[in-house]
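The complex appears here minus one protein chain, its other protein chains still in place.
Here the chain labels run A and B in written order, and each chain numbers its own residues starting at 1.
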Amino acid sequence: MPVLSIENLSYAYPNAETPALNDVSLSVNKGEFVVICGPTGAGKTTFCRCILGLIPHFFGGDMSGKVIVLDTDTRDIQPSRLAAKVGLVFQNPEDQLIAMSVEEELAFGLENLGLPRDEIKKRIDESLNLVNIVELRDRPPSELSSGQQQKVAIAAVLAMNPEILVLDEPTSMIDPKSALDITQFLNKLNKERGVTVIVAEHRLENLVSFADKIVVINKGCIVQTGSPREVFASDNLLEIGVAIPRIIQLASRLKKAGIKIDNLPLTVEEAFSILRRAL
Amino acid sequence: MPPFIVVHDLYFSYPNYVTALQGVNLNIDKGELMAIMGENGAGKTTLVKHFNGLLRPQSGSVTVDGIDTRNATVAELSTRVGYVFQNPLYQLFSETVEKEMMLGLSGVNLPDSEKKNRVDEVLIELGVERFRNRHPLMLSEGERKRVAIASVLVMDPAVIALDEPTLALDYTEKRRLGGVIERLHNEGHTIILVTHDVEFAFDLSERIVTMSRGKILADLPKEKVFNGEASLDAAGLVEPQLFQLARRLKALDVHISDFSVEGAFAGVMKRVKRSKGK
Partner (left out) sequence: MSGILQILQWIKEDTPIHRLDPRSKMVWAFCVMILVIMIWDPIILTLLTLSLIPFVVLGKATSRLLIALKSMVFFTVVLVILEILYYGWFFGIIATAKFILATSIFSIFFLTTHIDDFAAALSSFGIPFEFNFVLVTSAKYIPVLFWEIQDITDAYKARGIELEKSMLQKIRSYATMLVPLIIVTTRRALTMAEAMEARAFGYQKKRTTYRQLKMHLADYFLIAISVVLSIGVIVLLYV
């Protein structure tokens, strides 16, 4: 059951010389964990905005093709209406937070939805617990580290109970430990709660072992789609500017040199077993 | 030759905050390429801000090129230590890249033709010559970072300190930046990388200093850090996968001392040849 269906999507920002997206098509099923990768400027952020309906409604511009989210065409619905079912977490942790306390931040989206007060309270409690930031409840977001801020942003979006969670380079501006926490959390969210996760990312190392599907974008076009092992078997990704995790690069090189590598390793554990067998 | 930067028993705390630096001792020689690493709040940025006088010691001393930082202005120290901030947008003030370069030279006493030469040199060095007349906002993050470095390099400081240079950069931009840093190092500049990007730091630096809670945990050549003489985890850093793998491969008699893909490949192949030779 596709929760997201993109058909021949092309888009150019207002006054832009070149299109940001060129005839892109993609289908995402319920409960999938999709990673979108590609160099800066490839169109990852634009892609995320299209899923939320921010393109075309918020940004204007020239859009053709279709984006169907949960059986709704994004052109027929305002982004604020889609926001109840699809959440978006932005790259810059601080700039997406608007309230004076974490509690208020989580309440914001729920207030917008017009939910009754006790429901809001319940969801705030749940979300703080889910993301493991209960102790941050009364803190002003401006006092938090960027990693903590990003967790707050995620909690604020999850409080709205979206079916699909879209994240646009959520870890590129935060410290590695928080990045790891968040990555592992996304996996838990996806596997235990069935939330469809779509992440645009550069740091692929700890992420790819969780992904069902990798989508490689370059210059507005989808260059490749497939399972992690399928996608990373191709040679040209590094040239495009996709940071293939180093243990995978190592395994590929060894395979080409004739070493018996059964499979491309997605985790350190796998890499170790594979090498042990090969040596 | 005495070290270029000498930090002696440095204590510093921000008003209303916890003590940021607690008795830091560090010597940096001319020509080094080193990384200062640790989690947020460890004190890395606070420490490096003492090198160009943005912060002054509350106790202890910091000496740069023989000058006690308490007796010099930031402007003076900036000619010795160039500081590239985390967010390039904070340090780009002009409408065009070229004007930005000239801004850095406004305090310098050189004839205009000399200044123009310097600007040209630096723009070419960092691969941003074609952006000469563009507004920094029109550039990508990676290009902006290089412009920020250029704007500091134009003063020809002996030391260049970069604060979290890899933030928000993709693979290609990171490699480009790494190339620029190596080139600058080969030309004789001292480079200090303040970063929590372990791969980047280890790819480039020879010396690793880890910090946590205002103290230096370890100050070692990178091989020793890798061999376990210092813990990256204790400094709040995440070990890249290749590191973890390399450590475990020791049990299989595979020795990797270089954490690039080439280095790891070479290490594994050596072991393969050894077992074939048996």
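Convention: a contact is a pair of C-beta atoms (placed from the backbone, for glycine too) under 8 Å apart; a residue touches a chain by one contact, two chains touch by 3 or more.
Source: prediction; values computed, not measured.
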Which one touches the absent chain: B:Met155, B:Val198, B:Met211 or B:Val225? B:Met155
Looking beyond the chains shown, say which of A:Leu70, A:Leu113 or A:Leu279 touches the absent one. A:Leu113
Looking at the whole complex, which of A:Cys50, A:Ala156 or A:Met173 touches the chain that is not displayed? A:Ala156
On chain A, where is the contact patch with the chain that was removed from view? 49, 52, 54, 58, 78-81, 83-84, 87-88, 90, 92, 94-101, 104, 107-117, 120-121, 138, 140-142, 156-157, 160
Residue numbers in chain B that touch the chain omitted from display: 49, 52, 54, 73-75, 78-79, 82-83, 85, 87, 89-94, 103-104, 106-108, 137, 151-152, 155
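As a convention for this text, only the chains that are shown with their structure count from here on.
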Whole-Å gap separating chain A and chain B, where each centre is the average of the chain's CA atoms: 30
How about chain B: which of its residues touch chain A in the complex? 39-41, 140-142, 167-174, 196-199, 236-238, 240-242, 244-245, 248-249, 252, 254, 259, 261, 264-265, 268-269, 271-272, 275
Please output the residues of chain A touching chain B within their complex, sorted ascending. 39-41, 91, 145-147, 169, 172-173, 175-177, 179-180, 202, 205-206, 238, 241-243, 245-247, 249-250, 253-254, 257, 259, 267-268, 271-272, 275-276, 279
